[in-house]
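What you see is the complex with one protein chain gone and the rest in place.
Here is subunit A:
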């Protein structure tokens, strides 16, 4: 187990290093300097600006400086808003995005599992069909479309909930629904299919024969095994929710990291783009690492130190 964790840790560092290098190379490959658009700057000003941001050094020095700044977790100043550093933006935006993400995951996992269990217990019944049609629809409707529809119906037409910003629990309802529906649908489908498989196993029949109550069978014996595939796809779901926050925060005007990221892209504010991308990637890769470790601990049947062969 320790060997596996160390191996995964090394893998994680390599992946983050690749992202860091990739961002650097790509940003350098962009034609023109970030100061080119401002026609008012004369050449001396431009040279001074470039010296200020170390843009006049050779690439290799810039790269090393960049690596150093990443390791010390200092992403430097924003170019378009010189009074702010990338760290300021992250510090302000991340807690909000994190809150949105956590609430979304909790809602998606709980409702997805409940929906999946209900569908499996009433296999081929009306609940099953309803739940699964809902799930396929949930997978098919893009979150930004769902978000816009929710705003129009629930906030504008029926005036039930606030349409934008992030200040009270009521403000959280619509963005969380918009963001959680997709992952919820995926979890529901997965829980249903593994639940159906598990319910035919001998140990479930045994538990039934012993006369255990149906609820005890489901929650104590069946669900534990049915949840393993859900843990496996957690990584993919996390990535989806994380990128989902870009559009959701844009639509609902939530002052989170996703909105800063989108704004920095539109303004071509390279230090902010680089900083947020590296931060997002490192965060996500770390989460995937945790999911993998959790998976190894949760399922004793997996002997992870022998991994490396097949699928």
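The rule is short, and it goes like this: a residue touches a chain if its C-beta (ideal position, glycine included) is under 8 Å from a C-beta of that chain, and two chains touch if they have at least 3 such contacts; residues count from 1.
Assume contacts and distances are computed from a predicted model.
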| item | value |
| --- | --- |
| Name under which UniProt lists the unshown chain, selected from "Ferredoxin-like protein", "Dipeptide transport system permease protein DppC", "siroheme decarboxylase" or "ABC transporter ATP-binding protein" | "Dipeptide transport system permease protein DppC" |
| Residue among A:82, A:95, A:125 or A:142 touching the omitted chain | A:142 |
| Hidden partner chain, touching residue among A:104, A:191 or A:281 | A:281 |
| Hidden partner interface residues of subunit A, rising order | 11-12, 14-15, 18-19, 22-23, 26-27, 29-30, 136-137, 139-142, 144-145, 148-149, 151-152, 156, 163, 239, 242-243, 246-247, 250-251, 262, 265-266, 268, 273, 277, 280-281, 284-285, 288, 310-311 |
